[in-house]
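The complex is shown incomplete by one protein chain, all other protein chains being positioned as in the whole.
Residue numbering begins at 1 within each chain, and the chains themselves are lettered A, B and C in the order written.
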Amino acid sequence: MISAAIIGASGYSGAELLRLLSARNDVRLKKVTAHTFAGKKVEELYPVFSGRVEMEFEAFSDRLEGVDVAFVALPSGEAMNIVPQLVPSVEHIIDLSGDFRLPSATVYEKYYQHQHVSPSLLQTAVYGLPELFFDAIRQARLVANPGCYPTAAIIALAPVLKKGIIGSRGIVIDSLSGVSGAGRSSSVDLSFAEVNENVRAYKIGRHQHAPEMQSVLEGQSGGPVSISFVPHLVPITRGIYTTIHADLKVEATESDLIELYESFYQHAPFVRIKRQIPQIRDVLYTNYCDIGLTIDHHSNQLVIISVIDNLMKGAAGQAVQNMNIMFGLPQETGLQI
Amino acid sequence: MISAAIIGASGYSGAELLRLLSARNDVRLKKVTAHTFAGKKVEELYPVFSGRVEMEFEAFSDRLEGVDVAFVALPSGEAMNIVPQLVPSVEHIIDLSGDFRLPSATVYEKYYQHQHVSPSLLQTAVYGLPELFFDAIRQARLVANPGCYPTAAIIALAPVLKKGIIGSRGIVIDSLSGVSGAGRSSSVDLSFAEVNENVRAYKIGRHQHAPEMQSVLEGQSGGPVSISFVPHLVPITRGIYTTIHADLKVEATESDLIELYESFYQHAPFVRIKRQIPQIRDVLYTNYCDIGLTIDHHSNQLVIISVIDNLMKGAAGQAVQNMNIMFGLPQETGLQI
Amino acid sequence: MISAAIIGASGYSGAELLRLLSARNDVRLKKVTAHTFAGKKVEELYPVFSGRVEMEFEAFSDRLEGVDVAFVALPSGEAMNIVPQLVPSVEHIIDLSGDFRLPSATVYEKYYQHQHVSPSLLQTAVYGLPELFFDAIRQARLVANPGCYPTAAIIALAPVLKKGIIGSRGIVIDSLSGVSGAGRSSSVDLSFAEVNENVRAYKIGRHQHAPEMQSVLEGQSGGPVSISFVPHLVPITRGIYTTIHADLKVEATESDLIELYESFYQHAPFVRIKRQIPQIRDVLYTNYCDIGLTIDHHSNQLVIISVIDNLMKGAAGQAVQNMNIMFGLPQETGLQI
Partner (left out) sequence: MISAAIIGASGYSGAELLRLLSARNDVRLKKVTAHTFAGKKVEELYPVFSGRVEMEFEAFSDRLEGVDVAFVALPSGEAMNIVPQLVPSVEHIIDLSGDFRLPSATVYEKYYQHQHVSPSLLQTAVYGLPELFFDAIRQARLVANPGCYPTAAIIALAPVLKKGIIGSRGIVIDSLSGVSGAGRSSSVDLSFAEVNENVRAYKIGRHQHAPEMQSVLEGQSGGPVSISFVPHLVPITRGIYTTIHADLKVEATESDLIELYESFYQHAPFVRIKRQIPQIRDVLYTNYCDIGLTIDHHSNQLVIISVIDNLMKGAAGQAVQNMNIMFGLPQETGLQI
């Protein structure tokens, strides 16, 4: 029996963790914290859990005796204050924020616009993308759970970058995200009347997930990589649709590339290489990343489509996958429905 | 008083033409045809027109005596059978299908997968994008009203291609379209339950609008242009959001480029160059094309956002704009709300 | 030329007034105020107006020299502080809030949960439903523009209540509203992720529009009326769908009732009595109220469907209709598209 805590359980990722963990027989939820809602029943905030989760939100405390794994689902900027307090008493920490994902405090400070308070932990955190870093995750104490956009983009690009099949400069990544990606929020910009029947790009060329993608992809490529990343908000609740264009550098057919991807991901149960163009519906409420490949002969570009559920493979599902790996369980445990 | 007919008025573009033309004092709708609905009142099919349009759909007849302008809103493949029948008796024809837009029957047949029955008219048709071809439209007898995707993409790219500011190869055009772009249709793929909470790309590298863009852009560039065009279906009813990436070839600031675009489109009342990132909401039910520009310094690419209402600037609105020009009226007549 | 001001122009009703009034040749917008956005250009908040409305939001001032009509689009509770300041200098005032609609300060205070500061003006205000109170509106100085729910419900019920065709007790009014009805808001409850793929009722039996309906309907009936009103939030941006059930008290066919309604509303250009079941699409962006009638023989009830666009006939459109009447213009002026 794994004893687990969720720190910051009132947001959408926290609720998704609650959904996944409360359904398991081999995990016991010992504590869920949410400072704004401390003392409130979970089912008051999320009535969906009525009859299923009989817990109260607690205020945060650094005393987590007997907790084997803590999921930190706080906003970026808050997590880095909390994680260091957990390290002494909790064996395994999975942080879902952006605070421990980037290669250095300098890059962090440029994109997140505030100082990093725990640069030494930043150095030791393991980037929690199991498809690339399985072995490191197995031994990690602190896993930085990847961002939603980077998860989709890195899985899509790693095989062809590693093999030198595409050029490493000027890779275009156009991503479409559902609104839950912005968290449980009260901004006018995310109100139904503004989002519905609308599409808009945002943070063009300056989104904090761009350096996250770039640094991991450079690790795969072994050299500099430049990307042009444009995130868009579309009127769906969940899901990310990523369309990637990159210059083909070798002669290859789509079949060749499909084989390459299937081989590259043969031990990755959550990556599906598709013969059809992927769509968001097919991954909703699952931990899958669906990948589709097309060669555009007009421009000699490889077009890669990569699709995930942002709250599952893009957040809570991947966090649970990481937990499974850290505890020596099959990756798919509790993620098969 | 202009006497007008709409041939194929039962689809969404036809209904939008009805909306625009029935509100005008200087246009008299003489005939609306729709062979499936012949004999039915317009308001039975479109109750929105109850109390406003007191007409019946008629069967098509080539006898359009006294009609000054005919709008042909039939599907591609049907229009080319009808337009030649109209030429003898109707002075001005505006065809909204794809049948008269491409440079040759050969290209047409490759992308539309059937033979072109009227290649000589194809040669004489004028491409109805007023922002580039105002003078030719003014004298045209047959205007090929541009496709929705090409309208947004060509307006976005013409200034920088013409001036050599971007590279002409490997231009990425990722477009997101509302469902009305596929027409009034009964396919399962367009049913609410399939489209809602979903996104999917389609016809990657083989959409019939790609050669339309390419041929017009090559005319602007003066040399070969290659594009990689990926259309996507998103869960909105109206609107197209187009995100374009192209390699910057000169040193330029965003201000420089904004100035260039403002100057290029100084006589184009429906093109708005924005300082903010455009969004679909701002052009809904209008004939505007909103353009936003960002330089992505990571990849030295120019990112251009171009947004239209697919039924207005992407179809019926542009058709009315073309009619205005053909009849010597101010372009904005009847399109200001 | 009518000189107009909009007080509180930054909300959705204010923006809709801007859209309607800026398109007219016989109205000059002299002043638009919005205290949070004072000094900002209208097009910064609403980019849709770029190129069409070249105005700045101003701070409120009670000096409205030369203004013939002021539209007050402030929240309920704020309007009653402002309207008295306008009375001395502005000839015609149309208030879109709930502050001047109820029969007494006592009822107001019960439902709006704060004191009424201007009970004498409350007494003199004319309820601005032109279909029932045309003559009083023509002579009014202060018009209380009806609520969105009451507009739909009262138009639906007035003919049969007045004629004694239905019972006046236990009338069921189930209404479904789009989100714009709640105003331009930053609450979590109205965020896309909460509203999309969801439906919920709210304020069952205690919504402030219930006494508004009741008091007007009692005026029509000539005796006590009791209603059970349940408003629901559905995932659409605009529109109200109201389904009403009432006991039939006389023998009548649907044709009889359609005739009765057509006769009752023969001088009401915005009421359309339909032979089909109405739907929201048919009234979007129009000032129409579409009415459908069905007799349910199982329960001997009359089912009335009443549909409006909440921002048009439910707010700004009706306000403009009232202005037209106050200035002796045809009701439809500027509302025909």
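Keep in mind that, in the parts below, a residue touches a chain if its C-beta (ideal position, glycine included) is under 8 Å from a C-beta of that chain, and two chains touch if they have at least 3 such contacts.
A quick note: this is a predicted structure, and the numbers were derived from the prediction, not measured.
K.L.:
Tell me which residue among C:78, C:109, C:174 or C:218 touches the hidden chain in the full complex.
P.N.:
That would be C:174, which touches the missing chain.
K.L.:
Which residue from B:123, B:191, B:263 or B:336 sits in contact with the chain not drawn here?
P.N.:
Of all options in B:123, B:191, B:263 or B:336, contact with the hidden chain holds for B:191.
K.L.:
Using the definition of touch stated at the top, determine which of C:26, C:197 or C:332 touches the missing chain.
P.N.:
C:197
K.L.:
For the chain that got dropped from the picture, name the residues of chain C it touches.
P.N.:
The list for chain C reads 169-172, 174, 176, 194, 197-202, 204-205, 210, 214, 226-228, 230, 232, 234-239, 241, 243, 245, 247, 277-281, 284, 294-301, 303, 305.
K.L.:
Under the stated touch rule, tell me which residues of chain B contact the chain that is not displayed.
P.N.:
Looking at chain B, the ones touching the missing chain are residues 12, 178-180, 184-188, 190-197, 235-237.
K.L.:
In the full complex, which residues of chain A touch the absent chain?
P.N.:
19, 23, 46-48, 50-52, 196-197, 269, 272, 274, 276, 278-279, 281-286, 288, 290, 336-337
By our rule, only the chains that are shown with their structure count from here on.
K.L.:
Rounded to the nearest whole Å, what is the centre-to-centre distance of chain A and chain B, using the mean of the C-alpha atoms as each centre?
P.N.:
Taking the mean C-alpha position of each chain, the two centres sit 39 Å apart.
K.L.:
Note the residues in chain C that touch 2 or more other chains, in rising order.
P.N.:
Only 196-197 qualify.
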